[in-house]
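One structure is given here, and the rest of the page talks about it.
The complex appears here minus one protein chain, its other protein chains still in place.
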Amino acid sequence: MPLSTANEILPAFQAVPWVVFFPLIGLILNLLFGKRFGEKFSGAVASLATLASFGVALSLFFALQAHPEGASVPFLQWIQVGDFVVNWAFRVDTLSVTMMLVVSGVGLLIHIYATGYMHEDVRHNGDPGRYRRFFVYFNLFIAMMMILVSADNYLMLFVGWEGVGLCSYLLIGFWFEKGKDGIANAQAAKKAFIVNRVGDFGLLIALFLMFQHFGTLEFAGVFEQAPVLAAATPGVLLAMTLFMLLGVTGKSAQIPLYVWLPDAMAGPTPVSALIHAATMVTAGVYLVVRSTPLYSLVPEAQTVVMWVGALTAFFAATIAIAQFDIKRVLAYSTISQLGFMVAAAGMGAGVAAMFHLTTHAFFKALLFLAAGSVILGIEAGHARAHAHTDEHGHDDFDPQDMRNMGGLKDRMPLTFWVYLIGALALSGIAPLSGFFSKDEILHAAEKDHLAIFWILLITAFLTAFYMGRQLVMVFGGTVRTRAAGAARENSAIITLPLVGLAILSALGGLLNFPGSWGLEHWLEHTLEGIQPSEFAPLTALISVLVALGGLGLAYAIYAVIQPLTDYRQPDPLTRLGVLWRGMANKWKVDELYHAIIVRPYEALAHFLASPVDQGVIDAVSGGLAWLSVRAGEGLRVVQNGILRSYALLIVLGVAAILSYLIWMR
Amino acid sequence: MDYTLILLTFSPLVGFLVLLFLKEEQKSALRWVALLTSLVTFGLSLWALAQFRMGEGGLQLVFDQPWFRLSGSQITFAMGADGLSMLMVLLTTFLTPLALLSTWSAVQERVKGFMMFFLLLETGMLGVFTAQDLVLFYIFWEFTLIPMYFLIGIWGGERRIYAAVKFFLFTMFGSVLMLLAILYLGLTSGTFSLSELTHAREAFAGAQVWLWLAFALAFAIKVPMWPLHTWLPDAHVEAPTAGSVILAGVLLKMGSYGFLRFNLPLFPEATLQLAPYMAALAVVGILYGAVVSFAQTDVKKLVAYSSVSHLGFVMLGIFALTAQGLAGSILQMVNHGLSTGALFLLVGMLYERRHTRQMSAYGGIWKVVPVLGAVMLFVSLSSAGLPALNGFVGEFTILLGSFSSSTLGSPWFAGLGALGVILAAVYLLVMFERVFLGPIKHAENLSLKDMNLREVLTLLPILVVILWIGLYPSFFFNLMNPTVSQLLATVQTAAMAIR
Amino acid sequence: MIIVFFVLAFVAVGCAISMLITRNAIYSALFLVLNFATVAILYLILGAPFIALSQITVYAGSVIVLFLFVVMLLGAERLPGGEPLRWQRFIAMALGLVLAVNLGLAITQQAGDLGMLAAPEKGFGAPVEVGRVLFSQYVLPVQIVAFILLVAVVGAVVLSRSEEISHRRELYRKPEAKE
Partner (left out) sequence: MVPASYYLILSVVLFVLGALGVLLRRNALVVFMSLEMMFNASNLAFITFARMYNALSAQVVVFFVMTVAAAEVAIGLALMVEIFRSKRSVDIDQMNTLKG
């Protein structure tokens, strides 16, 4: 991997720190003046900051056209102790700039959307003062994500890695006093952070191993020395990559650490779209792709990565089928799609993974934002419907429950159409973007890993099925609640970004269109030795047929065989019995973790705190104190207070010493 | 002869003398005099820093006068500072004014005594960090005990007497053995001067392990290392806020400082021999402190146990005996002083508002006190080791250093220690959730006041330094790197010679 | 000469024993005066006229007078009740015996022959000589002792003004600590 030295960096590349600084400036402006100048200012500053960041990314993109080998841009010395040196240095290459473009591009659209969405949301939740805070967090997220993707070494990547985790924590718990019992949101946030920390632990260990064996954490240095290590002690490299995988499973919500992502939907919808669908959760995929030089040296690790991804994809898809919360379906779908990407990265198909990452960012952001639009519509409808009928309404009305919807196609047409585009793209229907990217992954699997291919194919079927189910339940059929009946289309500030994302979702396939392979040639400069992609018409045909089958089956069940007419009506799939209950209860994984990790830990903590710490350890010192008190009590008899006795003892002592001196010497 | 350090160390006593002539009733005058004195001391420490030559590892600003003789052994009045001392001095002078500022509303009774003890304490602490003679060190070491004893015992909470006596006895117990070791060293070598003793190590090489243990016991109690930590929660919970800040921020560092200053250079062979055991205890401390913190219901106790965990990191780094481990430890000493000091300040602010430290009495108050909540979150995250804040830099370098340490010989120490990073997030976030997140459960919390200007001023400097260390720790590393490499060279050459 | 010594020694020891035994404090004081006087004569014989005279004036003169004053002032000639520590008597006497025997043995056996004490040289121990030593070699201790005496005077005065002391004590009593 060619690395320019410091003195010959292109001026255009020198601008790279600004992808981080612009959001930071926006954040500081909002912190200082946001309260004074109000909502419009906050939203505008945050969006403009992201736009500026996007602009810098674009300029880097164009600069890279001429010099695709990229550069490492040092900025500041960070830590230097002994032989350990880490700098704040930025990496400009095709891979990092791709990520920057995705993050700032999608981020920009979501920022714009959020200016409208949060306006409603803060009023709906009764604290308009938090509008500014939202955009502070959002800009912080963009900054951290930029640090992550622009890092030149693993430690700086780790900074961004944990930084986005922090933003995720803050934004999931944005309405920290809301949720079930008022605490559910806060708990979801905490869960996300802690589960991510478990993953980060793995990444940390991987970093330690790297430093131990390579003496550096810089990408270039690590990748350069990796083959030597692989030849000498492949076990170490295996451990390193597997520990890194633990980090990936945390951030990218893979088995076994995926449990935080569904709960993370407690955050406002733009958060779900930006952080928990489009960008942050793909950081793990980015890490694996970035570390391809390491993974390609240990096939065992690749196998593990692949299987983790494939199993997660399948497992999450089964759960998605049985969810009623519109955002939860999308959350499990996200986990599943991340599984696709991780599997692709594990197979060494880095381009396919990045391709799917990009298209997924488009269509999943679109789906989430559209879902947000639906939720806003239902909320507004609920308010409208109950304003002039009865004042109180039923308080447990859930605007995110798909059973409460239905027939929104006519009431929110624009949202419907963009949602349809997103859903079809996700299902992999040609010629939308998802088709191309998913097809590449399937094709890569078909070549070498047939088992994986079948799992992913089944998953693709399930994906199409649950998206079809969702489309029918939300937009099709009959109106099941008054709220749904009173829903209206949202304002332009909310729908415009949807249209933008819909266009991207539809045309995203052009990025790596078969034949031109734009993305592949672009990433070639960074990822060495990638196998040339090829378009396999048969695989494509199979996958489209499978997707159509899934959609068709969903339509058949939910629209034709047993159309939903009432929100109390059970799901037709309940007839599956145990299987349904398992899927609906998320296979009880949360409960399992609670029983085998959380509970024992709490018990251990209380055991150590009370019987052990206060009882045993403190008792030792307490016992010593007790002994000396006892001894004192025994000896106090001597201190009878009578002066003459003391004098007697003194004389006794004198006599004894004298006798010793005179007789014994 | 350089008088800078003398001036610095004893400058709080000037304020002490002024306080003597003020009346108990002149509360604000008493407070201002104490605060200004500590600020002057801080200024003097900056002046010392300005004279300090960064690139050198040895002692600077040395003041060395023969003092008196004890059975033919020379005791010198020797003071000096290297990178390590300098950092600790700066930490002390930095935290003291902030701690004093926090007492503005918290201490209303016997203000005069409080301020006087506080200034005495500062002199004691500065003396500990600059003394370069064993006897002088011991005098300052014991000297810090007395003001702290009274600070806890007079201005403390309900069980203050118990806590103060426990604090005193625990520390005293260790110090007595240290005194024996100091006497042995001095009387066998004919000098108590640290630098001369370091050069004349052969004289007591035979008794190294025992001497090492005697010193280590005193320091380990002070740190405190598991299982000698039980005085700490009591002392912290009962101490007044400012006392807790100084106790956690500086007094605990005297323990780890002692290891670095005495155990390592004086007994390098014994250090090498015993390092794995100490590291094992440190790891137990990291995990144990974190787990026990989680079970606490009292915020202050939680923070106190978290100190056990954090100081475990420091000890692990020291006994890794690598450049990264040592430098990380020193930085982590500073970090812990800042983060935990700030946490105690915040807990003190909560306590002033609600007069309880039970987490169950709070809940959801971020809505009421947004600034306090944000600062608390910031400091908690720094304590939990979030990258780009100070805690991460320290913990990461420590773990990095101990992971590949040849002295420890196994990555397990660091591997298990790294689990502490997860557990720290667990207990701190649980604490934050119980106190600040969720719905408001108690009506009296609805009228809590947010931080006022004085409180913001108390914490702002700490927050700035937290961010500074997190983003650009080079200044701190550059300050200590020469000292660290010198220390490391001492240990390594001694080890070579013995082998 | 030796006869004079034995007579004086006999009187001194007799007075000491009498002081011990008599139950009246006044008698004790008087026996003590006698004892001091005999010892003063011994000092004279030993060539210490200055000390002998000091002994008479300081001890027999003022100290014992002070004792007598106090005894009479307090009316503490006799104490009511018997000896509560009867067992201590025997131990004390035994110990006394042990001490005496030990010291006596040390002087007679172990120190060897200490020789005879002849009549002193002329002028030895004269006030002039003592004064010269006192104010040249020991001038600093003299100052210190003078200071001690001053302190004693002040102390005695302060101690006797008891009302005022208790008043000030009230003033200094610290308020109870909070909580």
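Chains: A, B and C, in written order; residue numbering restarts at 1 for each.
Simple rule for what comes next: contacts are C-beta pairs under 8 Å (C-beta built on N, C-alpha and C of every residue); 3 or more make two chains touch, one makes a residue touch a chain.
What you see is a predicted model; the values in this text were computed from it and never measured.
Enquirer: Since one chain is left out of the picture, which of the remaining chains does it touch in the full complex?
Expert: Result for the missing chain's touching partners among shown chains: A, C.
Enquirer: Go through chain A and note every residue touching the omitted chain.
Expert: Touch set of chain A with respect to the missing chain: 635-636, 638-644, 647-648, 651.
Enquirer: Spell out, residue by residue, where the missing chain touches chain C.
Expert: Looking at chain C, the ones touching the missing chain are residues 1-2, 5, 9, 12-13, 16-17, 19-20, 25, 28-29, 32, 35-36, 39, 42-43, 46-48, 50-51, 54-55, 58-59, 62-63, 66-67, 70-71, 73-74, 76, 79, 81, 83-85, 88-89, 92-93, 95-96, 99-100, 103-104, 107-108, 111, 114-118, 120-121, 124-125, 129-130, 133-134, 137-138, 141, 145, 148-149, 151-153, 155-156, 159-160, 162.
The definition used in the following text is that only the chains that are shown with their structure count from here on.
Enquirer: Most C-beta contact pairs, which chains?
Expert: Contact tally peaks for the chain pair A-B.
Enquirer: Using only Cα atoms to place each chain's centre, name the chain farthest from chain B.
Expert: C
Enquirer: Report, in whole Å, the distance between the mean C-alpha point of chain A and the mean C-alpha point of chain B.
Expert: 37
Enquirer: So what's the Cα centroid distance for chain A and chain C, whole Å?
Expert: The mean C-alpha positions of chain A and chain C differ by 93 Å.
Enquirer: If you average the CA atoms of chain B and of chain C, how many Å lie between those two points?
Expert: Chain B and chain C have C-alpha centres separated by 57 Å.
Enquirer: Out of chain A, which residues touch more than one other chain, so two or more?
Expert: Residue numbers touching two or more other chains: none in chain A.
Enquirer: Of all residues in chain B, which are in touch with two or more distinct other chains?
Expert: Residues of chain B never touch two or more of the other chains.
Enquirer: Touching chain A in the complex: which residues of chain B?
Expert: Interface residues on chain B, with respect to chain A: 166, 169-170, 227, 229-231, 288, 291-292, 294-296, 322-324, 327-328, 364, 366-367, 381, 386-388, 392-393, 396-397, 399-401, 403-404, 411, 414-415, 418-419, 421-422, 425-426, 429-430, 433, 436-440, 471-474, 477-478, 481, 484-485.
Enquirer: Tell me, which parts of chain C touch chain A in their complex?
Expert: 85, 88, 91-92, 95-96, 98-99, 102-103, 105-106, 110
Enquirer: Along chain A, where are the residues that touch chain C in the complex?
Expert: Against chain C, the touching part of chain A is residues 642, 644-645, 648, 651-652, 654-655, 658-659, 662.
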